[in-house]
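Heads up: the structure comes next, in structure tokens.
Removed from the display is one protein chain of the complex; every other protein chain stays in position.
For chain A:
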Amino acid sequence: MSENSIEIRNMSKSFKIMYDKPLTLKDRLISWKRNKYEMRTVLHDITLDIKKGETVALIGVNGSGKSTLLKIMTKILYPNKGTVKTYGKLSSLLELGAGFHPDFTGRENIYFNAAIFGLSRQEIDKRMDEIIEFSELGAFIDNPVRVYSSGMYMRLAFSIAINVDAEILLIDEILAVGDQHFQEKCFKKLEELKNSNKTIVIVTHNLQQVNELCSRAIWVQNGVIKLDGNPKEVVKAYLEECR
């Protein structure tokens, strides 16, 4: 088959859980050596290949490590062991509207936000109309973001992130954006991206979506991959375990 988009090799991630985090030098000196902390391993020795053009769902109960895995793919967090390689331009929708400035207008925020995703001025100008149209904000686009309703805010943020033209799209539980109409539109957009050979990784609890959209599902439990394969089978096994 085609080449890999994401390669993860023997990757482990653990967090240092401090009972009393020493922030200052004084704290550090006082708690020298009797520093109470434990290492909590969130992901154990994960090896995973995601091929170009695949739409992969990560499922699992809360705290199983799905989001951490996604953050490591984005390079926001770094693994303690092992390697993670990604090939191609990557865009992540971990939280919508990170970097929005409430006092600036929707249009200005499109510039700021898209710039954080690594787009140049011309690239943003080229996508501007498409983003505004997708968000369905109409005349509101020139109002400051602070007067937006939370749904409008989310719609704008989602429209920017989805129009970045990334080859790899990482999405964390945000498909429940906006009203029914907008959700369906997002869903359609994702299918469109899927058909144009983009790699998509979604963390979600909406199992119906997994069945409809994804070509592969990965069930993460307690930091290891429990099952990986056909979405229907994985979802079925997951549901049985949950009961």
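Structural remarks
Rule of thumb we're sticking to: a contact is a pair of C-beta atoms (placed from the backbone, for glycine too) under 8 Å apart; a residue touches a chain by one contact, two chains touch by 3 or more; residues count from 1.
The working rule: contacts and distances are computed from a predicted model.
The chain not displayed here is annotated in its UniProt record as "Transport permease protein", chosen from "Iron transporter FeoB", "Amino acid adenylation domain-containing protein", "Roadblock/LC7 domain-containing protein" or "Transport permease protein".
Checked against the full complex, the candidates A:6, A:58 or A:90 give a single residue touching the omitted chain, namely A:90.
Set against the missing chain, the residues A:98, A:224 or A:239 yield one that touches it, A:98. Residue in contact with the omitted chain (choice from A:118, A:151 or A:229): A:118.
As for the chain not pictured, it touches chain A at residues 15, 23-26, 28, 71, 74-78, 90, 92, 94-95, 98-99, 111-112, 114-121, 124.
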